[in-house]
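A single structure is presented below for examination.
As you look at this complex, bear in mind that one protein chain is not there, while each of the others sits in place.
Now for chain A:
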């Protein structure tokens, strides 16, 4: 992403300072990507939760039975489900659409699938970056080791 395309640089020719800079950049990128990964996971879990709620909470079976409706996380009022066929779905940017439970299930399933595809893409990117990072770290370690052994060799001869 950051390095210009079609240009390859032999890592061994870089100085330790440059290598640590490359390592830092890769570390940052990796952290950013892992954060996105966690966020996507959380979003996917949320949609799955919606699916479960529709399957278990909004069916004709529940009609007429009293349920407790949360007004806040600690305050509940009793109520009954007026319409077990339709739900109102948040489609984003402040818009809500009334859907039948079947359509809503389809909607959430599509969302979960879409996020799953994104997660897969992201995973392969993260893997590639980790590989890059490992290679850079290896070269950096060798550099440092050879530099310190060269330094000790020169001090012992002088």
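In this section, a contact is a pair of C-beta atoms (placed from the backbone, for glycine too) under 8 Å apart; a residue touches a chain by one contact, two chains touch by 3 or more; residues count from 1.
Everything that follows uses one rule, which is that contacts and distances are computed from a predicted model.
According to UniProt, the chain absent from the figure is "Prefoldin beta-like protein", selected among "RNA polymerase II subunit A C-terminal domain phosphatase SSU72", "Prefoldin beta-like protein", "DNA repair protein RAD51 homolog 3" or "Ribosomal RNA-processing protein 42". Check A:42, A:91, A:135 or A:150 against the missing chain and you find that the one touching it is A:91.
Those residues of chain A that touch the chain absent from the view are 88, 91-98, 107.
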